[in-house]
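The structure is given below, and queries will be raised subsequently.
Note that one protein chain is taken out, while the other chains of the complex remain in position.
Chain lettering (A and B) follows the sequence in which the chains are written, and residue indices restart at 1 in each chain.
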Amino acid sequence: MTVQSAMPKCWNEETKPHKFCPGCGHGLVLKALGQAIDELGIQDKVVFGCDIGCSLLSWDFFNVDTIQTHHGRTNPVITGMKRANADIIGVAYMGDGGGYAIGSQHLVSAATRNERITSIVVNNTQYGMTGGQMAPTTMPGQKTETTPYGRDPETTGSPTQGPEMVAAIAPEGAYVARGSVANVRQLKGYIKKALENQMAGNGFSFVEALSLCPTNWRTNAKDTWKFLEEDMYKYFKVGELKVPGSQEKEGQ
Amino acid sequence: MVIGSRIVEAYVGEYASGKSEVAVNRALELAAAGRLVTLVDLDVVEPCYTLRPIKRELEQKGISVLAWETRELIGLGETGNILRAENRWALRRPGDIILDIGYGVEGAKTLALLEDADTDPDLQVYAVINIARPMTGSVADIVQYVLQLGGIDGLINNSHLGDDTDLAIVQEGSRVVSEAARELDIPVVAVTAVTELAELIGPVDSAGHPVRKLVRYMPRTLW
Partner (left out) sequence: MPEKPIQGEKKVFVTGNEVVAWAALAAEAEIMYGYPITPQNEIMHYWTRTIPKFGRRFLQTEDELSAGFTTVGGVLAGRRAFTATAGPGNILMQEPLSMAEAMRVPIVAVVEQRGGPSTATVIYSQQEVTLTTLGGNGEGLRVVYSTATHQDLFDYTIKAFNTAWKYRFPTFVLADGYQAKMRESVVFYDPAERGIKMVPTEAYVGRPGMPGVDRPPMHMRNTYNMEEELYEVLQEYLADYAKAAPEIEEHEAFDTADADLVVISHGVVSRACKMAVQELRQQGYKVGYFRPITLRPMPEKALREVAATAKQFLVVESAQGQLARLLKEAMYGGTAEMLTLFKPGVGVTSEEVVARVKEIKG
């Protein structure tokens, strides 16, 4: 029996402990990503672009080349890089605001053009770094700083179904899945497939990761997991939505 | 009015090859000979830029001009892709018809928007060539370009360098365009040059192609 190292090899030990809040889901998503990078042996090929928001705190997380972009602009930066040098394995890492609000046109266009990049959106149902405002993914009735009486779908819309949208518009060759930090092993599998799909040159590879934000949710450990596994799972279904060459898996 | 066979000519070619200049001069030449002439602007990409600014002036010289007027286009904001409805029926008008077509291969396709373009027995489509244009600078480039345009009945050598034009560029143009025409097995319909150069060449150039004198109207438009 071997003891699994707590840290993926491609993590930068010098920048640990990381800068995220205690209980934040980012560390788990980045662990899944780190394990996938290690298993594929692509640490020297990955260029990691991080958005603005809490995702930015990952800028020195790995021993890989990284780029801090602007809010919502990580997909185009990584797209431009990949178009200029196809040998790079480009990862665009962002929150739900960067992915589905300010950067939605870039996500839609990268998906429809089947850009050969891997895009990861961390969904924690609100804007964390700016202090807990409503995000595209905020659930009906959920209280945030800008929906103090709970999100009213009549006036503010319903939670964005990101992977469902990407799966609907991306051409064949794209990979789309939604994972959760409640199942890091499965999430790692999705992210690994998303990276492999890019390496195979098949198409756009998209993973949404359902995550945790106890700080802005104001939840203790027990309630944090309850929020994810009871409330969020009602609106956001975990699973693969689009896998190249296997139409029957769609909508799982 | 002089009764003669109906002249219907469409001028196509590379962007900035001189289509409008050649078309305007041709229309004026026919009108000066007492013929009934309609000049049609079919540049749907840049309708604001060529015939429009000199429309009134041309009408005073006795030709009918089918083109947008500035005020009609206000509100579009941009130089939009737009076909003037009346222009679509231009081939049904009496007398001679001179068509100034938009640029390039897509421009040449504009002819398809014209009623009767596929059946009009008199319609001749001429490609205007300026060898100082980078995309049509050599025999091989011209042949390839004209084949892409498709359905071209003749070439016009309009080689020039704007204000820097000299006899050498016109004559070099004649040589190159003639060779391209031979390869394409279509005639060189004319050589065009500003009056002072045209007079130096005479009524026909060394290869026997008719020389048309050009008065430059385009510098008075936006270009």
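Everything that follows uses one rule, which is that a contact is a pair of C-beta atoms (placed from the backbone, for glycine too) under 8 Å apart; a residue touches a chain by one contact, two chains touch by 3 or more.
The shown structure was predicted, so the numbers you read here are calculated from the model rather than taken from an experiment.
Note that of B:L113, B:M135, B:L167 or B:L200, the residue touching the chain absent from this view is B:M135.
Residue-wise, the contact with the chain that is not shown comes from A:T69, picked out of A:Q35, A:T69 or A:T118.
By the touch criterion stated above, the residues of subunit A touching the omitted chain are 10, 12, 43-45, 47, 52, 56, 59-60, 62-70, 73, 76-85, 87-88, 105-106, 108-109. Taking the complete complex into account, residues 15-16, 46, 49, 77-79, 130, 132-135, 137, 160-164, 222-223 of subunit B touch the chain not shown.
Please note the rule applied: only the chains that are shown with their structure count from here on.
Between subunit A and subunit B, the centres computed from C-alpha atoms are 57 Å apart.
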